[in-house]
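Below is one structure. I have some questions about it.
The complex is shown incomplete by one protein chain, all other protein chains being positioned as in the whole.
Letters are used for the chains, namely A and B, taken in the order the chains are written, and counting of residues starts over at 1 for each.
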Amino acid sequence: MASADVLVLGGGTVGAAIAYGLARRGAAVTVLDGADDDARAARANFGLVWSQSKGVGAPWYQRWTLDSLERWPGFAAELAELTGIDLHYRRNGGLTYCLGDAEFDARRTQMERLRIQGGLPEDHARMLDRAELQSLLGRVRLGDRVTGAGLCPIDGHVDPLRLLKALHAALLRNGGTVQAATPARTIRFKGGSFTVDTPRGRFEAPRLVIAAGNGASALAEQVGLHVPIQPQRGQILVTERLQPMLPMAASGLRQSEEGTVLIGATKEDAGMDRGTVLAHAAPMAARAIATIPALREARLVRNWAGLRILTPDGNPVYAESPQFPGAMLATCHSGVTLAAVHAFDLAEAWAPGRLPDRFAPFHHRRFNVPQAA
Amino acid sequence: MFRKLPDPPRHDRVTVHVDGHAVTVSAGDTAAAAVLASGLPYSRTTTVSGSPRAPYCMMGVCFECLMIVDGDPSRQGCQVIVRDGMRIERQLGGRELLS
Partner (left out) sequence: MTDVYDLVIIGGGPAGLAAAVQASELDLRTVLIDEQPAPGGQIYRSVERAERDGLAARLGPNYQRGASLAGAFRACGADYEAGCQVWQAEAAQGGPGQPPRQWTVHFTRDGQSRSVRGRHLLLASGAQERPVPIRGWTLPGVMTVGAAQLLLKSSRMLPEEPVWIAGSGPLPLLYASQLLSLGGRLAGYIDTTPRGRWRAALPHLPGALANAPYLAKGIMLRWTLLRSGVEIQHAEEIEARGTGRLEAVRFRTARGIREEPARVLLLHEGVIPNAHAAMALGCAQRWDEGQQAFRPETDEWAASSVDGLSVAGDAAGIGGARVAEVGGRIAALGAAHRLGRIGEASRDALSMPLRRERGRHARIRPFLDALFRPNRSVLVPPDDVLACRCEEVTVGGIRQAVSLGAVGPNQVKSYTRCGMGPCQGRQCAPTLAQVIADSTGQPVADVGYPRIRPPLKPITLGELATLAGEGAA
């Protein structure tokens, strides 16, 4: 039986960020990762590092997101220095394109609501009209139906695959280990320690983080945490490599450092089915072309689907087991945006003992409180 | 890189333009074959490092013969049958999409 200070169940972006955060503070961390072809949001996501539209009605989540954006430049630099991997992180602003007046008005209303909710300054985010947006894009022509865009200057994007690779490499650098294809099956608690059985042996540690994405609910049940999690399918399209044409990332449309253009993402209720469906992919392509008509000529190289990990309100859950001290569940569908606070703030807060009270809003007990009318 | 065998009798010839140079090939030939017959040393450069490439498999599985055919980029040249007057351009690096 292998033992460690902390076992992290799940080696995706959430699990690897927390594991790295704990390891860099000196803990002996072992990540028990799933099988190669498991549903992995970490390998299927879009790569935005993003605050726009996050945390409507949940100021604690909005704050947490903004904290992460603040940490991101240092976080990316630290990982690059430690691993030699450039994450392709660009914090040069993020757009939400609007087609038609209704979308423009709705975006403006939401943006203003978030700004007031967060007590943020006037220049935190703003709406660009069509002319401003066109001048920002330079020679790339906007589609006729584009009315403008929301712009948040601190938003940006990253290569999520490089992020995942760097987190794993950085964890190894800090003495951690990753057990590939070693999914946790059963968790037991005895004599102040957790024992986790896997198809590849038994692992033991006094502390435990459950970060297994859509597989987290079943594991959390075993330590007395009842958190409903639903998969939501998101399809993404990616084109061949093109010359740089999109100066900043947008919700559902970004160009990678390699030159590929990513278009996403659908929101489908399809259970654990990761198949792609043309009926849902085609409208995405149509919208991208309506936004930037030149994309009509771009060749689609790949269409894939990933499964988002959604809690009932879509916001993160960090919760400790009431019966078994030392076990924490961490789940969210913004593992990329929140990677910096997961590695820094969450790891720092949880490392010495129990989660401090300021994490109380993230507890899933919020789902059981009837909403005031 | 390749040369044509002598044409059989009653043979239909077509002229295509490879990077502006007229090349005479046979009806039924592929655009990739036309580039190989043109004498140009390569048919594209990669989007990653700019390294020169030429057709490798001629059966549609290697994607090394991506070229611009009558203005339509990233076509598999080995799967495109020539037409008289066809404009074939070598595809150098990633394309620029503007309009």
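By definition in this document, a residue touches a chain if its C-beta (ideal position, glycine included) is under 8 Å from a C-beta of that chain, and two chains touch if they have at least 3 such contacts.
For clarity, every value in this text was computed on a predicted model and none was experimentally measured.
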item	value
Residue touching the undisplayed chain, where the options are A:77, A:106 or A:282	A:282
On subunit A, residues whose C-beta touches the chain left out of the figure	11, 33, 35-37, 40, 43, 161, 164-165, 168-169, 172, 178, 180-181, 237, 239-240, 258, 263, 276-279, 281-283, 285-290, 295-304
For subunit B, residues in touch with the removed chain	1-5, 7-8, 11, 25-26, 28-30, 33, 36-37, 41-43, 46, 48-49, 51-64, 66, 72, 74, 76, 78-79, 81
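Assume only the chains that are shown with their structure count from here on.
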item	value
Centre-of-Cα separation between subunit B and subunit A, whole angstrom	43
Contacting residues of subunit B [partner subunit A, same complex]	47-48, 72-74, 93-99
Touching residues on subunit A, where the partner in the complex is subunit B	139-141, 240-243, 245, 258-259, 293-295, 297-299
